[in-house]
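Could you have a look at this structure, given as structure tokens, before my questions?
As you look at this complex, bear in mind that one protein chain is not there, while each of the others sits in place.
The block that comes next holds subunit A.
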Amino acid sequence: METGVVVVEKVGGRSTVSRCFSKYPLKFIIPRKVGPSKTDAVWIYSLTYGGGIVSGDCISCDFTIGDGCTTVLTTQASTKVYKSLGSKCSEQVLEARIGSDALLVVIPDPVTCFSTAKYSQKQIFRVVSDSSLVIVDWITSGRHESGEKWEFDLYKSINNIFLEGDRPLFLDTVLLERGSVATIAERMQDYQVIAMIILLGPKLTHLQNQVQEDVKRMMSEQLHPPSTALGRYKRKNPDHCLTKPSFIASCSVFGPKGIGLVVRIAAVTTGSVYKFLQHELASMEPLLGVSPYC
């Protein structure tokens, strides 16, 4: 049983919410006007009562983005997953169908799991060959500023994209589980944020190229500092070579003819990931009316 249903269709030539339903603990806010009136995009803010997900909550949403429509799905703040009571796991499920020449942009704030929290999220996207899709899916270690780092029990995030029916295009699961071999914190070393960005489809070809070039440049600076800079640094700080980079990103293309790009990030601060997202997605402003994460 869904807790939320949204259908976006072209009405009078504009992307319009033709059906919207939500029930406790979920609520949608759909502002009439987000950007300049000439841009054709629907912005949907998904909120939960109390600003977070409590133990045992099950949120399940169904989105249909009609042919030619543009929709942005976002949040107003990070999704907090509170301490779990007993063995109860909190769940969020999203299923979205994206029509021909349509664009869905899923750009939430990160998920933050408090100590002992159990959280499982599943997002299924059904696309056709000329649908476009942006997914940002990210998690922080907890309230790390106050020392709560990777202390939750379970975090599972599934993102599956199917092309034209049931053809698997992208199947991904991130599973962080308190285990016997090593704690999550040990495995994460000093990194506090894990992020994944997916850019898929014809409307994002340009953005894919830009992100790939930027990541390549950033990482070659991080991993092979220019020899002169290194020389200077070495004199001041001989340990420089032993410190891990504070921001690691990697890019991979996927799908037939490389129609998709996935970027994975591990970072020490949440701020550095926000900055990256703002900078990289800024060129979507003409499509969405306003720039993401601003």
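Criterion: contacts are C-beta pairs under 8 Å (C-beta built on N, C-alpha and C of every residue); 3 or more make two chains touch, one makes a residue touch a chain; residues count from 1.
Please note the rule applied: contacts and distances are computed from a predicted model.
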item: Which of "Urease accessory protein F", "Mitochondrial ribosomal subunit protein-domain-containing protein", "V-type proton ATPase subunit" or "Ribonuclease" matches, in UniProt, the chain that is not displayed; value: "Urease accessory protein F"
item: Chain not shown: contacting residue from A:29, A:182 or A:294; value: A:182
item: Residue of A:76, A:100, A:129 or A:173 in touch with the missing chain, whole complex considered; value: A:173
item: Sites on subunit A contacted by the missing partner chain, in the whole complex; value: 122, 158, 160-161, 167-173, 175, 179-182, 186-187, 189, 223, 241-245, 248, 250, 252-254, 262
